[in-house]
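What follows is chain A.
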Amino acid sequence: MQSETTPAPAGKTLPGNEAMLSVRNMKKVYKTDGGDIEAVRNLTFDLKAGELACLVGPSGSGKTTLLKCIAGLMAPTEGEVLLDGVKVSGPPKKMAVVFQEYGRSLFPWMRVRENVELPLKNQGVPKAERDRLVDDALEAVGLAHVPQSYPWQLSGGMQQRVAIARAVAYQPEVLLMDEPFAAVDAQTRADLEDLIRTVWRKLGVTVLFVTHDIDESVYLGERVIILSSSPTVIQEDLTIDLPDERDQLNTRSLPRFTELRHHVYEQIQLAKAGHRPTAAAQAGH
Partner candidate 1 sequence: MQPLTPIFDRHSDRPLADEKSSGPLPLPRSFPGGEKPRPGKMRRSKKQLPGLAGIIGFLLLWELIPRVGVVEPRFLPPASEVIAALITDFSLTAFWVAVGETMLAWAIGLMMAIVLAVVLGFITGSSMVLRKFTNSTVEFLRPIPSVALIPLAVLLFGVKIESTLMLVVYASFWQVFIQVLYGVADVDNVAMQTAKSYGLGTMARVRHVVFPTALPYLMTGIRLAASVALILAITAELVIGSPGLGREIALAQSGGAISGMYALVLATGLIGVVINLVMRFIERKTLSWHSSIRSEAIV
Partner candidate 2 sequence: GTSPAAKTAGEGGLTPIKVGVITITDAAAAYVGVDQGFFEEEGLKAELVPAQGGAAIVPLVVSGGADFGFSNVTSLIIGRSKGLPLQIVSAGNATTGIEGKDFADVLVKDDSGIEDAGDLVHKKIAVNTLNNISDTTVRAAIEAAGADGSNVTFVEMPFPDMRAALAKGNVDAVATVEPFRSMILEDKTHSAVSNYAAPLTDLMVTAYFTSEQMAAQKPEVVEAFKRAMSKSLKYSDEHPDAVRKILPEFTAMDDDLVNRIVLPRFPSQVNRDSVNEVAELALKNGLIDKLPDMEKFVP
């Protein structure tokens, strides 16, 4: 069903049951009174269990759309999303999402602590453990001092960190994050990047991380999936062959880091300029 000018764009796929998360020929069309909007044309890629992948792409390229489909909050128009081989048809268990609209994703009627605690409480996690998890998460995002504030009494960056703390405390198996550090300062951002990598390594969680910061995508991910502009296909699925141990100073000064970030930057510029990949132009570089 592909038009001839846009060949099947695909990210890396895995054989059989190795994939934790599979996105297969996903297409999403929004129906509006002004006509249909084809946000995502065709996406196919797999994530194996415990992988940390970053998703980059121009503004409006369908990253949020993709995340919502994976989270089972929206049904794709065509194609499917499989989690552990099972088709996603509603929010799966043990998945945490940090939404781009962090402000609206916090419950204004709950205090910071209650916001972070709610999913755990809902899961029936015993009080003592819950307290520990919540305290640790708030500590980790640097908000141990405001547990009794309401979200709307916090600055933008603080609100965003509450949303991150909630996801981290939940100890999910799959973690979807939509530009989770957009509102925090550079130093906090660096700290949070390291937090995510620590959590990822400790819990073995599968992470899909949307970011606009190219350095961040390269620093964080084992893989960077670059989306074309809308209607979206995969521009490139890039493996980040940096050492597993990363730290802000050394990793970022590696020549390979600079190479990779240049490559990503170029691809995004291409994507923005409307360039679309050919069927052949797949896989690593």
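Keep this in mind: a residue touches a chain if its C-beta (ideal position, glycine included) is under 8 Å from a C-beta of that chain, and two chains touch if they have at least 3 such contacts; residues count from 1.
Selection criteria: all candidates are chains of the complex that A comes from, given by their letters.
Bear in mind the structure is a predicted one, so any value in this text is a computation, not a measurement.
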For chain A, choose the touching candidate in this complex from 1 or 2.
1
Looking at the complex, which residues from chain A come into contact with candidate 1?
68, 71-73, 90-91, 93-97, 99, 101, 104-110, 118-119, 122-123, 150, 152, 166, 170
